[in-house]
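One structure follows; several queries about it will come next.
Just one protein chain is left out here, and the rest sit where they should.
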Amino acid sequence: MRTKVRVALVGLGRMGRIHAGNLAARCRSAELAVVADADPRQAAAVGAELEVPWTTDLDEVFGDDTVQAVAVATPTATHSDLVIGAARAGKHVFCEKPIALDRPATVRTVETVRTTGVKFQVGFHRRYDPDWVAATGRIHAGEMGEPYLFRTSLRDMKPPPVEFLAGSGGFFVDVTIHDLDTARWMVGEIVEVSSYGSALADPAIRAIGDIDTALVVLRFESGALGVIDNSRAAGYGYECSTEVMGELATTRIDRPQRRHYEWLTPGASTYGLNRDFEDRYPLAYAEEMEAFARCVRDDTAPAVTGLDALAAFDLATAADLSWRTGRAVPVVPERR
Amino acid sequence: MRTKVRVALVGLGRMGRIHAGNLAARCRSAELAVVADADPRQAAAVGAELEVPWTTDLDEVFGDDTVQAVAVATPTATHSDLVIGAARAGKHVFCEKPIALDRPATVRTVETVRTTGVKFQVGFHRRYDPDWVAATGRIHAGEMGEPYLFRTSLRDMKPPPVEFLAGSGGFFVDVTIHDLDTARWMVGEIVEVSSYGSALADPAIRAIGDIDTALVVLRFESGALGVIDNSRAAGYGYECSTEVMGELATTRIDRPQRRHYEWLTPGASTYGLNRDFEDRYPLAYAEEMEAFARCVRDDTAPAVTGLDALAAFDLATAADLSWRTGRAVPVVPERR
Amino acid sequence: MRTKVRVALVGLGRMGRIHAGNLAARCRSAELAVVADADPRQAAAVGAELEVPWTTDLDEVFGDDTVQAVAVATPTATHSDLVIGAARAGKHVFCEKPIALDRPATVRTVETVRTTGVKFQVGFHRRYDPDWVAATGRIHAGEMGEPYLFRTSLRDMKPPPVEFLAGSGGFFVDVTIHDLDTARWMVGEIVEVSSYGSALADPAIRAIGDIDTALVVLRFESGALGVIDNSRAAGYGYECSTEVMGELATTRIDRPQRRHYEWLTPGASTYGLNRDFEDRYPLAYAEEMEAFARCVRDDTAPAVTGLDALAAFDLATAADLSWRTGRAVPVVPERR
Partner (left out) sequence: MRTKVRVALVGLGRMGRIHAGNLAARCRSAELAVVADADPRQAAAVGAELEVPWTTDLDEVFGDDTVQAVAVATPTATHSDLVIGAARAGKHVFCEKPIALDRPATVRTVETVRTTGVKFQVGFHRRYDPDWVAATGRIHAGEMGEPYLFRTSLRDMKPPPVEFLAGSGGFFVDVTIHDLDTARWMVGEIVEVSSYGSALADPAIRAIGDIDTALVVLRFESGALGVIDNSRAAGYGYECSTEVMGELATTRIDRPQRRHYEWLTPGASTYGLNRDFEDRYPLAYAEEMEAFARCVRDDTAPAVTGLDALAAFDLATAADLSWRTGRAVPVVPERR
């Protein structure tokens, strides 16, 4: 009989509640053991809804011998301490990206976790979406030959509140980091990053010196080129789509439709667009948590690790530097 | 040097003007010699616009030795006499469908033209549309194996005036006839027709005992089944699309987009639909006239002949009979 | 705190295992209490995989006071007795379609269950698919005005074994029944059914007097027309798609893509098609079981009941009769 991995979920913001719901009801190999949040009302509400214990006390979570793993979805600034604390308590750890807002903390976290020997998976959910997995699998199997051009869009419908932006680590660490991980995953290591940004949609964003629209040009180790476009204010909806053009084939991953029906009125055919990442990824978040649980249960390595998070973080900070200096920034991929 | 075939165009209603314009400016192998219409103002206006002579006198057209061919786009009731007159004058003939509103006149026209030896092409334009030609070519080449199921839609956005309907020959002869020709062309001979109709959109249509929505079930000689759906009031636009499902492959022909761009607004992606047959068939009408001219010039047989028109007419009257009797109507394909 | 409804799953064939998996891991409001199958190895295997008790003894299931509901996914011939047995034991019942292979047994089952007062939901999963729910919701909200034309396809990639067909209740009761329920749900009651069938794909199907391709024309009470096309041998994949054309709008529900990416090779763009109902309906089966559990928990009426199953069964037998007699068969919708 296969035993479900008991996972504690820490941090009950939007992502945390998504993960909690998935752990409670959509992961074959996982079981939600307990939910924790600094706010007791939030913790109690989610605990009641999902019919699991709740707490505000992390020591209780880390000290619970029946808890095998911890999923961290708290604000970024707390990630590093929580991850290290959980790992030192012998819990396997899933952590939302980014691990930290600076490189030393990121490195320290990755290194500390490594010494404990627990599993460590980072929340780049696209790596677990069935569409991306299928297309990337074909690239890695050689069906595309050499990739020549990588192109991806990640766009939000509307900007978040300016207060959120102030603590987000900046545009590239907050938004582009997902695309940088995807680029590395699909095509390979990146050796140069050049960024361009503009604040167009919201004067408040411009006022805090931030941007809402960006282009990031990538040069891969192989010589292939790549471009990422990001927006916090796409207006029409949430978009995440990718193209990789290669020697033998080209692939395009897209799923803009919220529901799979058209509605035709005089002279026009219309379909509804995804409005946020939950619309866009109906399966990926549950898959990523299920995959984490299976790694724990079967003692296998996660597909996306702390080192991947570090690499994406380094590329995001290179993108930030390029944007600030107007120069291409070389990057040296770490060899593991 | 290749000489252009000089074609006279008779009948300057909507279809006639489309053909005149194509003959004047979009057919490599044809030249518009003269336009004729019973209404001198209409004839003069089109003649001036297209910079060709005009007349109201058909004897003048039929007696003109420089005219090699005549394209007939007058009201249906006049087709038969005009076709016969032109053929007897030694002119090759293109005629809009249907040839006549009754079987004896249709047969007489086909037979008479045959004895004159001139080329005779009927206006089933779908046979000349590049998309249909390509897909049907693959079926005929055997890429599909045996066809199992044929399905086609032909729908107008809005009903024509009731006065037009009164003289149209009835729903099946006016509308479905195109689909019946397409079915024979793509899949083969038909041995049974069953029809169902309803008047839903316009009380005036119901008042004259006509219908605006119909389904026609076909049984092909091969055993394959087919279904045609027709509407005079689709509302969203003009549609003509077909599917053939077969043993080895299935094909779907469609082109609903009027222009190839999407327009995305918050939560919705929209594209513009075809509103009429001119939107839907940007190339087929010119192609059909060009093909006719090439048959004349190169002395080859048209792809769609008077016998095809007769066969489609017989199927349309069988559909009408089935609708009126509520029974399946057997049809015996004529062997040529 | 919301308590999960404890559901016993009886019958561990393909559909039964799908339901068991969903009850075990993808329904917020349900919990898989026990699995039962006549074959102890099958029952034991699924019980082990899903970490739930198993049994071969239905009395044990019906006598278990902690079991609130039973989901029946056994072979059709056993449905009626099982449903009645469960209902008499005070269990709420979910049953796969059809309830029985003859009308008296269907009526008796529906009536008996009604007297017990338990919830009774039948497995027309399309009613729970998010795409269908969304489009149908807009029709019911009046956004379409009067429906004029209903069109739907249900096609399997390959025929099942002939042995299965022999006990399936016939083509229309086995396949078309789903479309008949969809037609009633989306457009309204049906008053006439005309069917056409052909055995084209497999000589063995012809040999047992069955068909593999069918067209069913519907006349709705409102005067609207409808057409269903069904195939057991579509070849390219599994298809379930629907169009409803109406006075103010037209809708098309489709989701042919198995994964949402294209693969482009020289001169061609290709995407993968759904191969079976599991590909096509990634969410509907879990949704239907979740909805059932919520009806039990919240004491609300299921969206699709025994009477709906009876109505679809009557329409399917009318379709069968029409096919056998070559005549349109009138149907009198039962008023509840």
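First chain written, first letter: the chains are A, B and C, and each begins at residue 1.
What we mean here is this: a contact is a pair of C-beta atoms (placed from the backbone, for glycine too) under 8 Å apart; a residue touches a chain by one contact, two chains touch by 3 or more.
Bear in mind the structure is a predicted one, so any value in this text is a computation, not a measurement.
Within the full complex, the residue among A:A38, A:V107, A:L215 or A:L307 touching the omitted chain is A:L215.
Among the residues A:T182, A:S231 or A:T305, only A:S231 touches the chain that is left out of the figure. Taking the complete complex into account, B:A135 is the one of B:A135, B:A201 or B:V227 that touches the chain left out.
Of A:M245, A:L283 or A:L321, it is A:M245 that touches the chain left out of the display. Mapped onto chain C, the interface with the missing chain covers residues 157, 235-237, 256, 258, 264-273, 275.
Chain B meets the missing chain through residues 1-4, 21, 24-28, 48-49, 51, 130-132, 134-135, 138, 143, 248-255, 259-265, 282-283. Taking the complete complex into account, residues 146, 148-149, 151, 155, 194, 196-201, 213-215, 217, 219, 223-225, 227, 229, 231, 233-236, 245-250, 326, 328 of chain A touch the chain not shown.
Everything that follows uses one rule, which is that only the chains that are shown with their structure count from here on.
Chain A and chain B touch with mostly matching residues; of the residue numbers seen at this interface, over half occur in both copies. A simple rule picks the central chain: find each chain's mean C-alpha point, then take the one closest to the mean of all protein C-alpha atoms, which gives C.
We define each chain's centre as the mean of its Cα atoms; on that basis chain A and chain C are separated by 38 Å. Between chain A and chain B, the centres computed from C-alpha atoms are 56 Å apart.
Looking at chain C, residues 248-250 sit in touch with two or more other chains.
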